[in-house]
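The complex appears here minus one protein chain, its other protein chains still in place.
Going in written order, the chains are labelled A and B, and every chain counts its residues from 1.
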Amino acid sequence: PSVSATRASKFQAEKPCKRMVLYYHDKLFDGTEKDKANATSATAANASKLSDTNFGMLVVFNDPITIDDKFHSPPVARAQGFYFYDRKDTYTAWFAYTLVFNSSEHKGTLNIMGADLMTEKTRDLSVVGGTGDFFMARGIATFQTDTFQGLYYFRLKMDIKLYECY
Amino acid sequence: PSVSATRASKFQAEKPCKRMVLYYHDKLFDGTEKDKANATSATAANASKLSDTNFGMLVVFNDPITIDDKFHSPPVARAQGFYFYDRKDTYTAWFAYTLVFNSSEHKGTLNIMGADLMTEKTRDLSVVGGTGDFFMARGIATFQTDTFQGLYYFRLKMDIKLYECY
Partner (left out) sequence: PSVSATRASKFQAEKPCKRMVLYYHDKLFDGTEKDKANATSATAANASKLSDTNFGMLVVFNDPITIDDKFHSPPVARAQGFYFYDRKDTYTAWFAYTLVFNSSEHKGTLNIMGADLMTEKTRDLSVVGGTGDFFMARGIATFQTDTFQGLYYFRLKMDIKLYECY
C-alpha cells in the first residue's frame, strides 16, 4: 500500500535504465622502489593476528577502470576508495569507493559500497548515489573475480546496473 | 511542489514496508591465542594519542546477527564492516557495514552507514541500499546499546525499518 511498493514491482520487472560492464584492476604496492610506478593501491592498515586470511588489512586504491580486461588499456574511469578483508576462515572483503568518469562519453561519479563475498561466483553491491551525468543515480554493482595473482594483482568484472536514473 | 515532497508526507505517515529487530554481537579480539576462536572483530588501527577515548581506533568486524540477545544463538545474518571511535570527551562511533543474509528466510544484503552517538538512548543510521531480497531498499537502522563488557564485548539491538521496498 506504499508508493515504494508500486515502484518496486515496476523496477524489478524492467531493465536497468543504464548498464555498463567495466574491469577494475588492483595492483597492490609491494613496497619496492621499482613497483612505485605501476602500483595503484597501498596497504593503509596491516592484517591483524586474528587469522591468516588478512582479517583487518585495509587497502586504499586509485585503480584504473577499463572496458576490456587489459591492465594497459586506456582507462575510462578511476575507482577511488578502499577495501578491507573481514573473514577468519576464508577471504571476503568489503568495499566503498567512487567511480570517477572524466571522458568524452561520461563526466561524473558513482558511489558504491557493499560486501565482496569472494567465495560467491557473483556478488552484488549497492550503487548509493551519483553526480554529474549520473546525478542521483542508484542501482546494483555486480562483482565477478576475473583473475588474481596472489595478493598483489586482481581484476574484477563490474557489471553496473542503474535502476534509478534522473 | 516537488515529487519528493509528495512522497515525503506519505512515507512518514506510513508504517515501514519491512521491519526486522536484530541483535548484533561484537567480540573484539584481545590478542591472545585462546580468543581466536571466539573473537569476531579485530583492531585495524590503534587509537590516536588525541584523547583517552579511543579516538581514531578502527575495528573491522564480521559479527553474528541473531534474533534474540544470545551470542550463541544460530545467526540469521552476518554484519561485515567496520567502526571507529571519533570523540574526544566521551565515546561515540561511526559505522559502515553490510548485513549479509543467507538463510531460508532471506537471501541478500542491506548496506548501512551512519553515526553511532552512543550517549543517546537510541540513534538512527541510514540503510542506503540493498540487494537480493532487499533489492534497492532504503530505510533507517535504529541502534540501542543492549549491553557491553568493557571494550571487548558489546551487543546492539538493531531495529531495521525499510521505507522503500521494491
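Going forward, a contact is a pair of C-beta atoms (placed from the backbone, for glycine too) under 8 Å apart; a residue touches a chain by one contact, two chains touch by 3 or more.
Just so it is clear, the model here is predicted, and its values are computed rather than measured.
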>> Among A:Val76, A:Ala93, A:Val128 or A:Leu156, exactly one should touch the missing chain; which is it?
In response: A:Val128
> Which residue among A:Val76, A:Met113, A:Ile140 or A:Met158 touches the omitted chain?
Replying inline: A:Met113
> Which listed residue (B:Phe71, B:Phe84 or B:Phe154) would be found touching the missing chain in the intact complex?
Replying inline: B:Phe84
> Which of these touches the unseen chain: A:Ile65, A:Val100, A:Leu125 or A:Leu156?
Replying inline: A:Val100
> Going by the touch rule given at the top, which residues of chain B touch the chain that is not shown?
Replying inline: 1-5, 7-9, 11-12, 45, 48-51, 55-58, 84-88, 92, 94, 96, 113-115, 117, 124-128, 138-140, 163-164
>> List every residue of chain A that touches the chain not included in the displayed model.
In response: 7, 10-11, 14, 17, 29, 31, 36, 39, 42-45, 58, 60-62, 80-82, 96-98, 100, 108-109, 111, 113, 128-132, 135-136, 163-166
